[in-house]
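For this view, one protein chain was removed and the others were kept in their places.
Here the chain labels run A, B and C in written order, and each chain numbers its own residues starting at 1.
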């Protein structure tokens, strides 16, 4: 951390900064410039201390951070890429993992038919929403417990790993028995009680990016899960909120290479929520794979016009089959396979 | 809702739209233009149905909403302004309500000294954080249960209403006994489990705007609380996330007059979190009152440089006293009192 | 356009809306719902009239647009994709066009060496900045007229088309003799005097997206150029401004498929300005091609650490050669060639 004092700051004010820094166990180096004093605060974990702890001291002009404010998710903490193991599927290895299924589970028939189809096309993990956080209290809220049971049955009957969203810390313990990956939705990315509860289960966690979270804040949220002792976190980019309104959110495809540089965690992309419209999903899915994503999370529905939620962004069975063909070629072009 | 069909859409496709609309119990009127068909879907609660339920049908080009997607929070639902009663303090009436106190409760001494000071200056509700959601898992997380107990003691000893944040549905039942207003933080604005749990207590709820929530989504979140049967919701604007980085968030002061036009709920402003720096707080506080806010939520600390959280945005005792003097004059200028 | 009247709007107010609509030559259809009147305004060019012309009338509640507000750039106006011809290079056809070169032209040696290298790697158009709009008046502003002359010499000696930015309407006439494509930079996307002047030259125009322009506004800006009589406009996505700060801008890769659905104009991507860092450029370039872009605009410099502008986002010669190899494979995967 670099603390720049105001012009004319007193020695007492400079000393107060130094004392606080030493109090945290950090080293200090003083630079007396021609017209102001600059104090470098050095140490391997200065990232843990908010800059405002220094900004608040009298005589301080600005504080700039050098260490990143996250730790466990960083490349500095662990350089080798982490592979998250979901049953016998590894996310973050050479094979790109396609996860697909309906937005909401509506019935056993709908879920199992979709699962069978997407598995036949090459998907290796099934997604399905049991607890659905919806913007309006008057919309369909998911089958809840009953839906979660269907996911367990799917896992048992088809031997396929399943991923589903957990929306409250109350649900974590039970859901940990019903699904293979506990998903944290974008709206809960900073629900720290939930993050801690999931971390403690030791189940793989899929952490979606908050719709207005910077990549730094997203990795800090990952730190919450990792701090509970697990290393099994998959990051999922799903679009951020911007002024552009021709798509539901703006897919931040750059997040993929940025994460690859800054973190050891695997990162996948959800083109369905980002686009908000089925016609745009294939282009975004291809872009994500070309950019280096470790997997995709795609919504598929046997009959989108009659879906109970998000039908407009779901692919039909035939759309999905065609897309998988395209993705296989792109994967190869970037030296990977589906 | 207005459904515009694609050019050349077939009669069967038009009929499918009409049938779906009638299935929801809506009226339908057909407009055959020179080159396309436009279907107006009419009814008093079309706002409950997502536009995508029609967009997903074959032959549909666009769907535009006329009804707003929230209901219970709207002026259409209730025209007269709602006053939320906190003990003998009314929020939304002619007196502007100043709520002040420390960001985090650090000790009984810190809390009670701050409370006594701000009350002497004219604040009528005390704020204090017991459970603190922090961006980093390595930051101070609040005193929790112990802090909540101090708030109850404060209420009992000083006879002043207290407001504090609830971060998880688990805490709701207990906190409802300890504080007078249950606050939902910006990061939890779409934590629907929490919203419902608070609504069911019938305690006043202070609902902070999510950092990337539109005003429409914020009012939809209010609908979640209101749908549980209460009418006691206070909205709190606290800055939104934008590209501008010279303030912590961008205070959307326009939200005040917009809310006043669209909703019957009272709206207050938190200038401390928006600004992120004490030197900017007074200007934003004055602007909020001038724009018509029903109250303010302000962070005050006896010794900001040694605060355990957010010291940089806290006012000192003397800063707060001076600000209250300024606000009293502005309040008068807009025909109100503190 | 759909005009929804307020509840209780008078017949006189309804009539005023109808009269205004008829005054523009539009058809009108009236829907009397249970509690409000809705007026559909129909015609093939209602997109030309701002919605506020109706919102401003007494008794009007909301006005929603059905027609898009751009016309000449739309698929409705021209369904077949436009190919823009730059010498013998066609942009918007089956071959993906790579345009590359230095950010700023610094000398004839720098420009020609870079051009020869990127052409050898497969680039078919050379970029180079002569007039450089810089955020600070104290930064290098380009060689100006001298740089433009070097571009003409490059064209003449190597027989390669060149593209360069025009920053003021004064420069248009001269630059039209010196370069093959006149580029409008992001900061000038709504400099309408400049757009019209370029349109009148009949030279191909490369229109970069403004950093906070919606896709709709971008296509309206294209309308300004097209309205001057030309059809030779190439759109260039170069990242938008968002809250995310780990990249210089946020590449909106979704703009590619959105433009393909809404417009007949070709669209290319500039990964260099979006990323702002050379290490991220290859991933974004691959993503753009996979998403369906018709070309790329890439900054390359013989010695980035000593570049006079934007060295941090420039590829070295060897980086560029490697990237071209990767892009050739991705192009094939989407059924195209470089």
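For the reader, a short list of remarks on this structure follows.
FYI, a residue touches a chain if its C-beta (ideal position, glycine included) is under 8 Å from a C-beta of that chain, and two chains touch if they have at least 3 such contacts.
Predicted, not measured: the structure shown is a model, and the values here were computed from it.
The residue touching the chain not shown here, chosen from B:10, B:174, B:214 or B:337, is B:214.
Among C:71, C:238 or C:260, only C:71 touches the chain that is left out of the view. Note that of C:191, C:232 or C:263, the residue touching the chain absent from this view is C:191. Seen across the whole complex, the unshown chain contacts chain A at 2, 4, 27, 29, 31, 33-35, 38, 40, 42-44, 62, 64-66, 241-243, 245.
Hidden from this view is one chain, which touches chain B at 212, 214-216, 240, 242-247, 250-258, 261-262, 274-275, 279-280, 283-284, 286-292, 326, 329-330, 332-334. Although one chain is not drawn, its touching partners on chain C can still be listed: residues 48, 50, 52-53, 55-58, 69-71, 133-139, 167-170, 187-188, 190-194, 196, 211-212, 217, 220, 223-224, 227, 241, 277, 304-305, 307, 310-313.
Definition applied: only the chains that are shown with their structure count from here on.
Chain centres were defined as the mean of their Cα atoms; on that basis the chain farthest from chain C turns out to be B.
In summary, the pair chain A and chain C forms a contact in which both copies contribute largely the same residue numbers, shared numbers making up over half of all those used. If you average the Cα atoms of chain B and of chain C, the two centres end up 38 Å apart. Centre-to-centre spacing of chain A and chain B amounts to 26 Å, using the average Cα coordinate of each chain. Here the spacing of chain A and chain C, counted between their Cα centres, is 31 Å. Residue positions of chain A touching 2 or more other chains, listed in rising order: 212.
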